[in-house]
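One structure is given below, encoded as structure tokens.
All protein chains but one are shown in place.
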Amino acid sequence: MGYIIGQNIIRKEAFNKVTGTAKYTDDFIATGIYHADLLVSPYAHAKIISIDISAAASAKGVKKIITGNDINVLCGPLIDDKPPLAKEKVRYHGEPVVMVVADCEQNAKAAVAKIKVNFQPLPVVNSVSDALKENAVLIHENLQQYKKNVSDVYPETGSNVCGHVKIRKGDLQKGWQESELTIESNFTLPQSDHAAMETRAAQCQIMPNGRVIVCSSTQAPFSVKEQINKTFQVPIEDIDVNVLFVGGGFGGKAAVQLEILAYIAAKAVDGHTVKIASSREKDMITTPCKIGLEAKIKIGAKKNGKIIVAEMHYNVDCGGYADIAPRIAKAIAVDCAGPYNIENISCDALSVYTNHPVATSFRGFGHTSLSFCIERMMDKLGAALNIDPIEIRMINALTEGCYSPTQVKVTLSNTGNFGECLNKLKTLINWHEGQRIVESNHLIRAKGVGCFVKTSDSPTNAISGVLLTFNSDGSINLNCGAVEIGPGMKTTAAQILAEKLKMDIGRIQVKMEVDTQTSPVHWKTVASMTTYMVGRAVISAAEDLIRQLLNGAATILRCTPEDLEIAEEKIFLKTDQKIYLTFKDIVHGFQYQNGNSIVGQIMGRGNFIMNQLSYLDKETGEGKAGPYWTPGAQAVEIEYDTIQHTYRILKAATVVDAGKVLNPKTVKGILMGGMCMGLGLGTSESFIYDAEGIVQNTSFRTYKMMRYGETPDYLIDYVETPQLDAPYGSRGLAEHGIIGIPAALANAISLAAGIDVTKLPITPEQIWQQKEGVRQ
Amino acid sequence: MIAFDFAYFRPETLKEANETYKQLIIAGKLPLYYGGGTEIISMARAGSIRFDAVIDIKSIPECNTLCVENNQLIIGSAVTLTKIAESGCFPLLGKTVSRIADHTIQDKITIGGNIAGSIIYREAALPLMITNSKVKIIKKNKLHELPLLEIFDGNLHLQNGELIVQFLIDTNYLNLSYCHVKKTKLDKIDYPLITLAAIKTDNGINAAVSGLADKPFLLPVKILNEQDVPEAVRADKTVGAIQNNIIGDLIIAGKEYRMFVLKNVLVQMFENFKEAQYAGI
Partner (left out) sequence: MLAFKDKSIISLNINGDNVTVMVNPSYTLLHVLRENLGLTGTKPGCENGDCGSCTVLVDGWPIKSCLMLAVEAIGHQVITVEGLKNAPIQRSFVENWGFQCGYCTSGFLMVCHALKNIHPDADDFIIEQWLQSNLCRCTGYGEIKDAVKAVLENKI
């Protein structure tokens, strides 16, 4: 079948990564560069009364000290609501207040310790519900004065709401009338951290000719460029952003923050190179984290299990500044019903300021949170009607011809086959043996299901591009603007090109680094869109190459381009494969025996732009947010100890409609990684605040993640319903392993322990509290 | 990165160490004895301690001893947790220390540093607290041998300049049946919710716990060993007797839950002592 699609291809940079030679941002070691360090807020909400930098200013090695008063800008991707260094007041624990630039890391850090800031604590908004109370303390008093960078975000004056997305589909009243049963529940999910192993880091140098050179561990180099341009009015052509390997992103490195600070620092020291790298503690709270969520869901259904109507409130905890949270709220609204068809929906998704750390995109872009709510609701509905959890999902499954909450018609191509995922999951997790099995007098084995559907919510005009050049021997260089953050997208791009040209992937070199001066623009390396967007651009570039190769060869071989075919770096006559030219003969120009030359250098250009996407209607939400959905069904099997209320995770299963699995081992690895992270969210990952909004667990000592040996057996299977407009039919799935897992775990534990899990993470202490009816 | 500078000394003898310490004090400096350095480096990086010099004791032969002499197991204070665990010299201690931090760190943490450290857990102390262990310390330029509990009530009480050189454990204790349980919030690598170390001698059960209070402490021997009282009741009584010591915190667990877990742990301990010679859990 495929030439190379469907084969296990080892990533191109593999040997560099096992020898320590692959370079990440902070591996750029040079003498003479300056280092910046930050004094960050010890309060969640406080007025800055005074800042005394005198002792620090005269400390060893200090070059410059910068406070909020030195910078007169506000920034942000959607709403300009954030001063790069706090001004007048701080809005979250960990917010940057003062920046020291010194000749080395040690001196910068020592000087920070010498700065004295006098804060006056303000009342703290410590949860979304606090923020939405009547007469709540306002975190941004001048919300209405902020500049909006996009038209479709709707902050609400005089409140803590910085965005509101509405979905109104069908007829709610009719829905409630027809319902025979209603189920209602509230859910609370905490903020947590991306915790990529590489902490965020950036460097900036401003050249005498005005060029601003940034090197950063970012998923969004082109956004860095735009934000520096927009915030500081630096001509966009003067900004060059370079990205080496990125040590994990998970959405956290799509936010722009350290780059802005590095620019400010470099500017303050006459353009000298300044490096700023977050310590782990600062990476957790100073730079953005994952959203929190409070939700209230009410569904009405028929006794046969069919859901007729749903009313949903999703309130996103975006922390002290908006960042991209209104877009996450939008993504939640767009897929608010999960992979289920509900005819009548009312959904309000608010993004709400609190005095918590700032939230940004995180693997799954809100879908893990929304799935938790919906999937718990499905189990509750099933339990109320005595219908098997998979059956109740099947009854409501989104199928061809249904309409999504934003009223997009579902097709097999654009949404895949969710029902088939459920079917396969049943086999994979051995569903027929039962869902709750008593193993001994104190051990219960239980299984829970959690499903998802996810689209991308990119800008409606998101673009990507690919440039292909040849080496003289006919091998190809591939240059694209997607960053290698881990999932192997650069190798996937090469694989798609190798398939298209039917050539050896070893002869395709991919430029691993991105540099915004020479790499074609790629929106951001996020949203599981890279294979789709870059892949489409690769195919378009390959077609461009093929056209030129065929035309050139046709002239030389004296035939028409239609008479020719390309494979294995040869352009040959379809009718007689012995008559051919090699790439080598032609790609840098073909030379006749007498020296005459033609064709010239062949280069491929490919581009991609989202099509048919539209803004959502402000009142009804009608509109198309993404090009396609990826559906999937997941399950977790646990063993629960009825005496100690502890549990072990035995198995985690995922069936996803992949469209087409391009590189099986890579895809499996990405899904397992997602599942592992989902288990982390389910079992332990969350920011813990005290009553004053101070995060208590800012290091890996107390912020716990899954370790080797704590993970279950992973079971993975695929449905392959091609997505017609995607490269070789493949759907995006890089985020998806995480999405349904916390819900599946919560469903398994709820069933095993006979409790109602409505919060994450699920600790044995919480199970015990519910079981023993202890007040929290 | 540590934001301040300090001096580093690595003496070869106890005398040298002691002398260096004195000299530094005379010069108006603040020295610290340095074992594995894991706590010193992390607290220095966090800015929560400051000092002028460290005196690394790892090249001092006495501090590196690990042997049996005159029916006593002698463990030098600079012996790492990994060495103790790998040597198998004292199974309960080996089991306990191999659950402190993680395996890699265990090769850096020293037993002296764990017990002298400021962390509230000091799990390595538990087996020593229940086995009548002795310590050798340098005090006023001289080596002194004392019962551990005389200077350690969960917190170590040493004067400035005093150094733990060795721990001494009567070999009779080494192979008694024992029980070690470490319960965490959830993950295996974590601070303890409760760590319990217990042994059974001819006189009954001896147990110490860490994680429940702001320092390790001994469980009341009398209650643990009330032979005519059912074990579940003894567990309840033990929890009752110490409940005022128990603390709760935001991160790991509340007080009530700790009491619940302690009770389970005790029941499990009684069960294990009934069932098996060697009961490591």
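When the chains are written out, they are named A and B in that same order, and each has its own residue count from 1.
The rule we apply is simple: a residue touches a chain if its C-beta (ideal position, glycine included) is under 8 Å from a C-beta of that chain, and two chains touch if they have at least 3 such contacts.
Worth saying up front: this structure is predicted, and the values here are computed from it rather than measured.
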If I consider the whole complex, including the chain that's not displayed, which of A:85, A:111, A:196 or A:638 touches that chain?
A:196
Which candidate, B:14, B:44 or B:115, sits in contact with the chain we can't see?
B:44
Looking at the full complex, which residue from A:22, A:384 or A:412 touches the chain that isn't shown here?
A:22
Chain B residues touching the omitted chain (full complex):
1-2, 4-12, 16, 20, 36-38, 41-42, 44-45, 54, 56, 58-59, 82, 98, 101-105, 107-108, 188-189
Absent chain, residues of chain A that touch it:
10, 13-24, 26-27, 29, 106, 195-199, 245-250, 279-280, 485-488, 665-666, 668-670, 672-677, 699-701, 705-711, 714
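Operating definition for what follows: only the chains that are shown with their structure count from here on.
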Centroid of chain A to centroid of chain B, CA atoms only: how many Å?
44
Residues of chain A touching chain B in the complex
105-106, 109-110, 112-113, 643-644, 646, 683-684, 688, 690, 696-697, 701-702, 704, 706-707, 709-710, 763-765, 768-769, 772, 774
Could you pull out which chain B residues touch chain A in their complex?
1-4, 47, 185-191, 250-251, 253-254, 256-257, 260-261, 264
